[in-house]
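Once you've had a glance at the structure underneath, I'll fire off some questions.
What you see is the complex with one protein chain gone and the rest in place.
Lettered A, B and C in written order, each chain numbered from 1.
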Amino acid sequence: MATHHFEPTCYHNVIGSQEPVLRVADGDSVVTTTLDAGGSDGRGERLALAGNPMTGPFYVEGAEPGDTLAVTIDRLTPNRDTGFTRSVVASNVVDPEFVHDLPPSERVIWAIDRVAGTVALAEPPEPLRDLVLPIAPMIGCFGVAPPGGQAISTATSGEHGGNMDYRGFGPGVTAFFPVFVPGALFHLGDGHALQGDGEIVGTGVETSFEMQFTVRVQKGRSIRWPRGENAQDIFTVGNARPLDQAVQHATTEMLRWLAEEYGLDTTAASHLLGQAVRYDLGNVFDPAYTMVCRVAKRWLVSSSRGTDHTLC
Amino acid sequence: MATHHFEPTCYHNVIGSQEPVLRVADGDSVVTTTLDAGGSDGRGERLALAGNPMTGPFYVEGAEPGDTLAVTIDRLTPNRDTGFTRSVVASNVVDPEFVHDLPPSERVIWAIDRVAGTVALAEPPEPLRDLVLPIAPMIGCFGVAPPGGQAISTATSGEHGGNMDYRGFGPGVTAFFPVFVPGALFHLGDGHALQGDGEIVGTGVETSFEMQFTVRVQKGRSIRWPRGENAQDIFTVGNARPLDQAVQHATTEMLRWLAEEYGLDTTAASHLLGQAVRYDLGNVFDPAYTMVCRVAKRWLVSSSRGTDHTLC
Amino acid sequence: MATHHFEPTCYHNVIGSQEPVLRVADGDSVVTTTLDAGGSDGRGERLALAGNPMTGPFYVEGAEPGDTLAVTIDRLTPNRDTGFTRSVVASNVVDPEFVHDLPPSERVIWAIDRVAGTVALAEPPEPLRDLVLPIAPMIGCFGVAPPGGQAISTATSGEHGGNMDYRGFGPGVTAFFPVFVPGALFHLGDGHALQGDGEIVGTGVETSFEMQFTVRVQKGRSIRWPRGENAQDIFTVGNARPLDQAVQHATTEMLRWLAEEYGLDTTAASHLLGQAVRYDLGNVFDPAYTMVCRVAKRWLVSSSRGTDHTLC
Partner (left out) sequence: MATHHFEPTCYHNVIGSQEPVLRVADGDSVVTTTLDAGGSDGRGERLALAGNPMTGPFYVEGAEPGDTLAVTIDRLTPNRDTGFTRSVVASNVVDPEFVHDLPPSERVIWAIDRVAGTVALAEPPEPLRDLVLPIAPMIGCFGVAPPGGQAISTATSGEHGGNMDYRGFGPGVTAFFPVFVPGALFHLGDGHALQGDGEIVGTGVETSFEMQFTVRVQKGRSIRWPRGENAQDIFTVGNARPLDQAVQHATTEMLRWLAEEYGLDTTAASHLLGQAVRYDLGNVFDPAYTMVCRVAKRWLVSSSRGTDHTLC
């Protein structure tokens, strides 16, 4: 259960089977940093190509194809006082005929007040001059090496995770990824100090982070899509276009989870989800959109767990 | 500001320009009842064809094409002790190859405890034997007559409203509909004692209701899609397939609203929505899916309102 | 087997259960006219509201819910020398970020040379000054009354037919529609002298027509989506968004047809379609898109027909 302090020196804009930067054991924690989506670090220095450069990959001892990698986000701290956003909603999230009315999109600076825990536009337009929003740090892009020698752009997402931009991936959550290659090869980056659902301007408040995460190998637990768990909820993540298909992936994965680990067959799971499920929207900006299927653990209390794989 | 007590005697399974059942004035309230989605009333008697039979239409004096009809849901009370659901998630919300694994879907009875404010399966399978969920009453299907002589099935939805199955349409909300015909011709029905996001089993806990709503005519306020407002939030509703298009409709309508009534041009609105918007999922079961774009009113406090149309 | 000459005096912009304008017997032919999509007749006089005003509905004696109405397009003749198009591709058929580059769309006049059988822009831009295209007349919008009292806008399409804008609906084809109401109530209009796949400028060469069609009632033949047959092919039509769903509807309907009338179970039909099917694109402009699943009759020759319902 060591805690490694790792300072990255190279970054990747694809998630694949690159040479690991560090080998860690099952249960170890890592304290490290991530660049912002544009490739800049905590001092504002540009160290990598824009487009979600990743820290890693980290090789987790004992992780084999067919296992699950559990990653708990222990802490997520912006390590500078500014972030940036794009200034206009993306053309794919408005009606096609409304695109004509969109002004040009520019890069805009936000001030991050790390003491107060807030963000605000550095130069707000008049109607937003008093707008101060609470920070809610999250990881936009993280995941494991996909199978078969693929190297997938950090602009998109899939079964391996990737650029999901889901607000729920913040401190306290444990994310689960299917392991496709020995060591899992975990990558992470693209932190946001804050982000609305859908990442509809194409960014959250993009900034660099200092963070800690802890990895665990769940031997023999086989999952197909990223999953997550926090104090209140369990959730599954579908990445695809259209959103309809992302809904299908996430819902199917939740049905599998409820069957395999909570003793709910498809009918029992349908009773519960039909009346209690929540869907959250990850990004609707990238090539693959993200939809999350979430259910409160309080409704699962009475169920017998089929296994003890799940953490927390 | 009269309060009408109206007992329906006929019901419609399309939303169109049927003969009004009652004429009410701007500001009036109506106390009435709705059948469940299967056509049964508070005594369990089948009075109409299945498929969301509507109470109404109500003619609202003074409403003209180009205006907006505001409907506040004052109260929504189940008027019997049972509701029904379908027992299995719909085949369109799971991966195509998983459909083979779905068992047959049956009609299932839920007990509604109106004193405790809870629902529970009448004959729960073992793992759900202790499942008791709080009721959260809502209107699944309501809206106004569409333009041009259309009569649209209550199985689907559109600019006129219809079968949106959004949890947010519960007591305390004010829904806004574009007026397409003189008198607006407001229909409502398909109440749910409870429903998860997406209405993924094809039903909420379907039951009959006794309810009160209040109508107001907003002269000269022109909207394109249903909108809503409650104590915390304003929201807009897009109805279409795929969900991607519903996102586009709802987001575009929110940009229009923020521009016209909150003084936020597209760039200012993008700053706010980009970091603070929420998307909620209405149904992903019907021919048209429903996505809601929602923003907290607390972030709008500092903005000057362009008009005073909005209620509450 | 009478031939009726019918001169319309009123038109509808929805397809529903309006009062029939003429009652015809099984096997009868009708010679009539249709307005262009903008509501103008052969003399250029505006007689109806824009948006695909329909001639009809025609009540076909003996047609009952559960039957199929077969409509053979015997002849389709433009009855004036001009048509119109929109000048720019629709914003929904290009990449969202390309919409900014689209110029404004205007109404443009085409000359129809009825002797030569060609169309050409009345005032072509220089690079198209020699462009002369062969006419290929077709019906953009036709269908039967939908069930349950629905009245569906002629801007869209569904199981009842409607605005499908498929090039295959020209002279010599027999179209099949499911009958939902007594008499079927057949509507038609929106003729095009020519149209590319997808109707991507939102119009074909829109003009008025003089035409003849013949109706037959197929008792007990139950279909779910429009179908068609010509000398070479049989085809099925799916109307929905996204196109993926239109593909599903059309393919499923073809599998049903091959099973019920050509003796091919799903596996045999899959062998054939997998290697020989063709998909054609109807419009990708309207609220519902149209995809056609087509198979050459030459590959069906060796199969025993299960029934003798099919014409031609």
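Rule of thumb we're sticking to: contacts are C-beta pairs under 8 Å (C-beta built on N, C-alpha and C of every residue); 3 or more make two chains touch, one makes a residue touch a chain.
Keep in mind it's a predicted model, so treat the numbers as computed, not measured.
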Touching residue (missing chain; options A:V14, A:V284 or A:L300): A:V14
Given C:G38, C:G183 or C:G204, the one touching the chain that is not displayed: C:G204
Sites on chain B contacted by the missing partner chain, in the whole complex: 90-92, 96-97, 99-100, 102, 242, 244
Residues of chain C (touch criterion as defined above) contacting the omitted chain: 85-89, 92-96, 98, 101-103, 108, 119, 121, 124-125, 127-131, 133, 194-201, 203-205, 241-244, 247-249, 251-252, 255, 262-279, 281, 284, 289, 299, 302-304
Interface with the undisplayed chain - residues on chain A: 12-14, 16, 49, 51, 148-153, 240-242, 245, 287
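Please note the rule applied: only the chains that are shown with their structure count from here on.
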Chain-level touch network, classified as line, ring, star, complete or other: complete
Chain occupying the most central position, where position means C-alpha average: B
Equivalent interface positions on chain A and chain C, same or different at half: same
In chain A, residues with contacts to at least two other chains: 92, 96, 102, 242, 244
